[in-house]
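The other protein chains are all here in position, but one chain of the complex has been omitted.
To keep things simple, chains are lettered A and B as they appear, and every chain counts its residues starting from 1.
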Amino acid sequence: MQRKIRVLVGKVGLDGHDRGAKVIASALRDGGFEVIYSGLHQTPEMIAEAALQEDVDVIGISLLSGAHMTLFPRIMELMKKNQMDDVLLLGGGTIPPEEAKQLEGMGVGKIFGPGTDTRDIVEFIRHWAATRVA
Amino acid sequence: MSTDHEKFKQERARWKKTTAVQFKDRPVKFMTTSSVPINDLYGPEDTQHIDFYRDIGFPGEFPYTRGIHANMHRGRLWTMRQFAGFGTAADTNQRFKYLLEHGQTGLSTAFDLPTLMGRDSDDPLSEGEVGVCGVAISSLRDMELLFDGIPLDKVSTSMTINSPAAILLAFYICVAEKQGVPASKLRGTIQNDILKEYIAQKEFIFPPEPSMKIVVDTIKYCAEQVPEWNTISISGYHIREAGSTAVQELAFTLADGFAYIEAAVAAGMQVDDFAPRLSFFFNSHLDFFEEVAKFRAARRIYARRMRDKYGAKDERSWKLRFHTQTAGCSLTGQQPFNNVVRTAYEALAGVLGGTQSLHTNSLDETWALPTEFAAKIALRTQQIIAHEIGVTNTVDPLAGSYFVEQLTTQMENAAEEYFQKIDALGGVIPAIKQGFFQREIAAAARQYQMEIEKKERIIVGVNAYAETEEKLEIPILKVDPIVEKAQNANLKKLRAERDITKVRQTLEQLKMAAQEDRNLMPALIDCSRAYCTLGEMINVLKGVYGTWREEPVF
Partner (left out) sequence: MSKMVSTELLNEFLSGSRRALAKLISAVENDGTQARAVLDELYGKIGQAYRLGITGPPGAGKSTLVDQLAKTIRASGKTVGIIAVDPTSPFTGGALLGDRVRMHDIATDPGVFIRSMATRGSLGGLSQKAQDAADVLDVFGKDFIIFETVGVGQSELDIVEAADTVIVVLVPESGDSVQAMKAGLMEIADIFVLNKADRDGASRAVQELEAILHLRPAAPWNPPVVSTVAPAGKGLDAVWKKIQQHREFLLQDGRLAAKRKQRLEKKIHELVSRRLKQEFWDEEAQQLLDASLENFQNQKLSPYRIVEELMNKFMASLQRKMEN
């Protein structure tokens, strides 16, 4: 039986704008993934711990507060600490292209900006899962 | 609007058969931004149930469909109120002074997320968010800096704050006190709309019931002590931004408004003692006619309910006053200059819908807070509407359009249906607890996204006319991380300098007031005077009321 792809969709920080996170969680479910939704107002520690316990393949973080340059590096640090080097980290929200590029350079798999087609995210994850080394 | 509709029906059928049949519609879905299907043509039979005097009438008169003032924007233009705030209190103070020097009389304050969530700048969860989305206010000390040199009896101040609104109001009253300005002279607004936080914006702290109690406390306190203060700005803006349809925005916002009214009445107040100080805040989205119809329907529903259901006698209680902000969620990250055009149409709908004040979004807001340049174009957009294009020459020029009148009535009816559903669930708070609003909004948001992905809905520059390999060529505002350090240093100093005994005493008093279910405002003002921080007061209240977590629905 083929292993199901498990994704944690998380909202980090104090912003409560969950429209995007929910639309994406639904789209990923419809794409056949098992989606664990973190709920609002999570700390990087909570995200890392949930991802660890749930043994997810992908973590998707939605962030519209402008605190991305603080919170993403924190999550990456915790992922490293937990040996989660085989987990894909994705991001989305109000993140300007220049900073998105910076984050991608630091190890975020991809930042999906406003106006992203949810099918592109599903495809991106499928492609990543198909090509990663077992 | 009665004509011979039977005849119209026949004639219309004939037209359809003989003339219209030769023309094929484009193969697209004709629908509003809210996915409401739209007919090819509207005529007298669509408005046959509308009675001019009963349903439309004259501006400035019941049911105010055409506007709350007789001469609307011929008399006074709407207030061009652009929301601002960033960094430390001192930074925003400089900005306020600049605006005042240039003739602005109203200030509109945006707070950062920690403040909105009732957390001090040095709270661990605040890290990275201090001063980013607005100004950071952790104590009366910050508030003193924010309004330093600004006479509070001369300005009106709007504060976009909800869960901790009572505390920010307390800070403001204390600053006035230090300036020698009595509370009775203060003018301004706190958003203070906690219900839409549970429904849409999710910046809640306490469970709904104690939150409502605090809102009622502010209404009561202001009615007695700060009579010119607008106590709640009942907001549909965030409901729409969360993905609702126009009808949902209309219905849920009004339902919230009625819930506040019922709560205040249940707490022993007379409706006319507080209703004139309630105002509304709506979103203006892309669908021009739908938005205009929404604003007109809102006034009509409100007037009818206030007079007929809540028994308000004062005409001021019947009038729905509202602020409008163009739809942030309609802006695109791609080809950002197109956003100027979108915002202009949205603003126009707000103006033709009879708004009392307006905020126009800036072209760069999908990426960050606006740069000064982008904010200026946004303001100029309003000025062009006000002075160049002629739409302020007459009142409610779209009235009498078969389409607009039909759509207005259709939205009123759809809102009434929602009211019945909400009542059947036991009211707004039980409906929140059952996830009713959240589910409706999430479904609408999902549908909107699906329509875009299937190209049933075209967004220029996103799913059509997109430019491959587009590079973002606009400047992006960056907030200096130094703000957080400076703010934390100030807070540390404050904690060291203040009289700790006083702090403990006043916090203890606050706790008792909460436990004994007394009005919290006097205790909050005492705490503020003693320089208790925002976070300290919120924590005391959390201890009494508990906190709220939502069960997410999809």
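Quick notes on this structure:
In the analysis below, contacts are C-beta pairs under 8 Å (C-beta built on N, C-alpha and C of every residue); 3 or more make two chains touch, one makes a residue touch a chain.
Since the model is a prediction, treat every value here as computed from it, not as a measurement.
When you scan A:25, A:76 or A:108 for touch with the missing chain, the hit is A:25. Remark: the residues of chain B touching the chain excluded from display are 207, 434, 546, 549, 551-552, 554. Residues 1-4, 25-26, 28-39, 45-46, 49-50, 52-55, 82-84, 129, 132, 134 are the ones on chain A that touch the missing chain.
The rule is simple: only the chains that are shown with their structure count from here on.
One inter-chain figure worth recording: chain A and chain B are separated by 31 Å, centre to centre, where each centre is the mean of the chain's CA atoms. Per the touch definition, chain B reaches chain A in the complex via residues 113-114, 116-117, 119, 125-129, 132-133, 197, 201-204, 241-243, 329, 331-334, 366-369, 442, 445-446, 449, 452-453, 459, 462-463, 471-472, 476, 479, 549-550, 552, 554.
Of all the residues in chain A, the ones that touch chain B in their complex are 13-19, 22-23, 25-27, 37, 39-41, 43, 65-67, 69-71, 94-98, 113-115, 117-119.
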